[in-house]
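To start, I am sharing the structure in question, which I have written as structure tokens.
Shown here: the complex without one of its protein chains, the others still in place.
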Amino acid sequence: MKILLMGHPNVGKSVFFNRLTGAKVLESNYPGTTVDFMKGWMRLEGEDVELIDVPGAFSLEPKDRAEEVAVKMLAENKDSVIVCVLDASKIERGLYLALEIIEKGYPAVVALNMWDVAEDKNIRIDVEKLERILGVPVVPTTAISGEGFKELVSKIKEAAPVKIEKIIESAGGRESAAVS
Amino acid sequence: MKEGEEKFGQIYFAVLGVVALAFGVAELIASAGEGFTWGILDSSGASDPMFLPWKAIILLAAGLFYLSSVNNFAEVHQLAKAVMASIMIWIVAGMAIWARIASSIPGEETWFNNLEGFLASYAPPYCPEMFLLLFSLVIVYYILKEE
Partner (left out) sequence: MPLSVDARWDLIDKISKQTVEFGARKHTLKDAIAELTVKPLTGIPVAIAVIYGFWSFFCDFAGTLFTDGFMVRLFDEHWLPWLQSVFPGGLKNPFYALMVDAGHIEGGVLVASDNCFEAFGVLTSGFFVVFGVVLWAVLAFYLMFAILEDAGYLPRLAVLVDTVLHKIGLHGYAIVPTFLSLGCNVPGVTATRPLETRKQRFMMMTLLAIFVPCGAQIGIMQDLVPEMMGWIFLTLAIGYLGFGFILNKIVPGKSPELIMDVPPYQMPTLRNIVRKLWIRTSRFLIVAVPFVLLGSIIVGLMYLTGAMDWLAAVLGPLLMGWFGVPSETVAPLIAGFLRKDLAVGILGGLMEQGIMTTFQVFTSVILLCIYFPCLATFALMLKEENGKEILGSLASLVAMVFVYGGLIHLVGIMLGVA
């Protein structure tokens, strides 16, 4: 099993990576490109699992080199759990990528990072409801202070693939979604 | 925060920041050498040579915090820097006061100090952070205002 950290650029993936992995990390170059990524290990229930800091991507329809690499890495690691790191203060944008990943059938955990920033911008997110709709664990985090990490790690094992139809249904059905 | 209050805070804490910086530099120099006494201001490294350089670093940092808070002072994150600077000064000054309290209670020859000796422990000269402490208390007004 591997864990992939995915999300837009600048949402805090690298801070996540540094906090979650041990002291030994590898920076490598994706074969045939100039795109670098970090690889490390973390401990999950007594097992060593590989953690990859995937280059930032806005969507899975690649528009630049980094996104191409992100899509390739996702495709190469079919058996991995994806930690979708979102900027909680811009949740809609991040959800787009998260939904794409879920649609492809990957088990996912959603980290609502920058929770402190969202709080400061008057943004309130109903985490429980979001979790119910998406059907995957959702955890608010503030990467720089370490808040939420312990919970996030404990939720990784709960990640399971979810059918997109289920999500549409929980969100109120396809028609109404299309109408609104 | 009213505009006048913001303006006042900006000027006040800019000045205090510069003073804190100056004291920090002075203590840094004092920690390297003999220290100095200047009127009722005292920064002699003799009593606690191990703490003096750290004290200097903290005062320098507090000065920088004050100065960086001045721009857009009314905004909460900016104000927080001034509050933090004050808290750092309170820690350092609080410990200086605590050191005096600790040495004022036991007497020279007797178990407990007599009144005279007790009061004498609180006589000047004072170290720089005690002066800063006094002037940093203005921040309390802004804290109350914010809440």
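By letter and in written order, the chains are A and B; residue numbering begins at 1 in each of them.
Methods note: contacts are C-beta pairs under 8 Å (C-beta built on N, C-alpha and C of every residue); 3 or more make two chains touch, one makes a residue touch a chain.
As the structure is a computational prediction, the values presented were derived from the model and not from experiment.
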(message) If I consider the whole complex, including the chain that's not displayed, which of B:L21, B:V70, B:V83 or B:L133 touches that chain?
(response) B:V83
(request) Could you please point out the subunit A residues that touch the chain left off the display? (result) 18-24, 41-43, 46, 48, 91-92, 95-96, 99-100, 103, 116, 119-120, 122-127, 129-130, 133-134, 144-150, 153, 164, 167-168, 171-172, 174, 176-178, 180
(request) Spell out the interface residues on subunit B facing the chain that's missing from view. (result) 48-51, 54-55, 57-58, 61-62, 65, 76-77, 79-81, 83-84, 87-88, 91-92, 94-95, 98-99, 102-103, 105-106, 111, 143, 146-147
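Note that in this section only the chains that are shown with their structure count from here on.
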(message) With centres defined as the mean C-alpha position, give me the subunit A-subunit B separation in Å.
(response) 46
